[in-house]
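Note that this complex is displayed minus one protein chain, with the remaining chains in position.
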Amino acid sequence: MSPLIQYVPGDSFFHRLDPRAKIVFMLLMTTIVFVIQRIWIAAAVWLSLLALWRVARLPFSILKQMSKALLGITVFLFVVQALFYPGQTSLIYPIIPETVPIIGGVGRITLEGILFAVLIALRLFAMVLILPLVSLTTPVQLLALGLVRLGLPYSLTYAMTTAINLIPVLQDEANVIVDAQRLRAMQVFEKGRFWEKLRAYPPLVTPLVIGAMRRAQLIAVAMDSRAFGASKNRTYIQDIRMRLSDWVFMGATVLYAALVVAAGWLIP
Amino acid sequence: MQEPLIAFRQVSYRYPRTRHYALKRLEFGIRRGEFVAILGENGAGKSTLCQMLNGVIPHTRGGRMRGRVLVDGLDTRQGEVAQLAQKVGIVLDDPETQLFTTSVLNEVAFGPENLGIEPDEILRRARWALDVVRLGGYEDHPPSALSGGQKQRLAIAAALAMMPDILVLDEATSQLDPVGTVEVLSIVQKLNHNQAMTIIMATDKGEQVARFCDRVLVLHRGELLAEGTPRQVFADQDLLARITIRSPQVSQLAAYLQRHGRPLPEFPITLDEARRGIEQIVGDQPET
Partner (left out) sequence: MTEFAVQIEGLRYVYQPQGIAALDGIDLAVQRGEFVGIIGENGAGKTTLLKNMVGLLRPTSGKVWIDGLDASQQAVSNLATHVGFVLQNPDQQLFAQTVEEEIAFGPRNLKLDKQEIRGRVEDAIAATGLEAFRSEFPPALPKGERAKVVIASVLAMRPETVILDEPTTGQDYKGCHQIMQIAYHLHRAGHTVLVVTHDMALIAEYAQRTVVLHEGRVLLDDTTAAVFAQPELLQRTHVTPPQITRLARALPRKLALPPTALTVAELGRSIVESPKQK
């Protein structure tokens, strides 16, 4: 199961929060990360999320994995923004003087560009912390229950949980398919040329898709055979209840979000 | 004469977007408490028949259905699958696809939750069902960590939690190893004996049929080719010449002996019957 989604059992404060509080947290935090415009605010938010990660006692190895994956994008980000952001303060002068038409100005690196890149990078790093904080500390079943209690129709949440549960299944299936094709001398990752890599897709994707379709039909039969969708008043053996700590956490999250937005407005 | 619990009356069916009929004018009845096997080659219509018992056909699968299927007085075309699911539990052949949740307990609770049953009652049913299939104590296990046999037992428990009178097994042991197969069959037999549950088992394995079943329905290309006790079916040489079904090896032996002019006194379907028969027709070798 993808390490970013698989539930990691634990007993931290964060684990014990009501899923509804966590869902609200996730929505609010994602929104504010989108609206941050100041580097120092972005840094503060990122650090707070890291602190929460610590509070939830989640392993840092997962963070390391994520960072490695983001490294490529971040470097790309820096290069692009540094070179093309319309800033004023030049740090490195252009290779080709600006007076030359069209290509003039190429090679210039601005301070503003770099700063903008830092902002985006911080926002990115903060963003990727939010979902795992929730998905790693909440079993899928409880998350679904939380969404249902918040008003989402059961069929939608069920579709979501089924999709999540199927991820490891499809991953295993994909591995078997790759093995099977390797046994027919398919050199999937050894060939470098793009054209050949493209040709590698049908033998890998077709069996996966057909398998998924077959599976979907069987799942539909199995679900109906267990009366899926029978009653408008579906019951649940698990129960979730908002306690004081959950309300306090939700309140704190709202306050925090308000602070961040205010700081962005009021402080230049 | 007692009305059969399940009745197929001139049932024909074809799947959506296909021309040929998967089932053709099927007519038979199954009485309460019977243990019936459905034998036939791949494509004979066994799965189709199974899915007609709880209304999945025609409601979920669509297609064109003619004739009537009556389950405990309810016409499957009029009833809904959710209604029928409380009379007929079904276990499919693939241990993976019929399990959807992240824990054994949640899996068993899934059906009753859908019906809106009180959580206390659900937990009661779940404990009972898990006990029957001998998975008590596995409540928090993720289904993916179970063996094939355990998964199928879980599927049975999940079906039992709906409190059906009828249990349908659609090739439920075809993907299991011998250990898992024995696990599943012993539970099913127990349900049939102790709870008088009506069992319908689509299978390919003649030896299983001979041991457990009261009656056999033989399907071929959507038609009911033969009907009878296991003994009657496996002794029918004409039948076995027309279609390839796996009869118990001892029955195959009896057929061989018959063909070669050395028949057994009675047609055996179990090892003991065969042994007794052979002892009667073969003379002791003289001591040398």
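Here the chain labels run A and B in written order, and each chain numbers its own residues starting at 1.
Going forward, a residue touches a chain if its C-beta (ideal position, glycine included) is under 8 Å from a C-beta of that chain, and two chains touch if they have at least 3 such contacts.
Everything quoted here is computed from the prediction, not taken from an experiment.
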{"item": "Omitted-chain contact residue, chosen from B:80, B:207 or B:227", "value": "B:207"}
{"item": "Chain not shown, touching residues in subunit A", "value": "173, 176-177, 179-187, 202-207, 210-211, 214"}
{"item": "Where the missing chain touches subunit B, by residue", "value": "41-43, 93, 147-148, 174-175, 177-180, 204, 207, 244-246, 248-250, 252-253, 256-257, 260-262, 271, 274-275, 278-285"}
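The criterion applied here is as follows: only the chains that are shown with their structure count from here on.
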{"item": "Distance from the mean Cα position of subunit B to that of subunit A, given in whole angstrom", "value": "45"}
{"item": "Partner subunit B, residues of subunit A touching it in the complex", "value": "139-141, 162, 165, 168-169, 215, 218-239"}
{"item": "Of all residues in subunit B, those that touch subunit A in their complex", "value": "51, 54, 56, 59-61, 80-82, 85-86, 89-90, 92, 94, 96-98, 100-103, 105-106, 109-119, 122-123, 126, 144, 158-159, 162"}
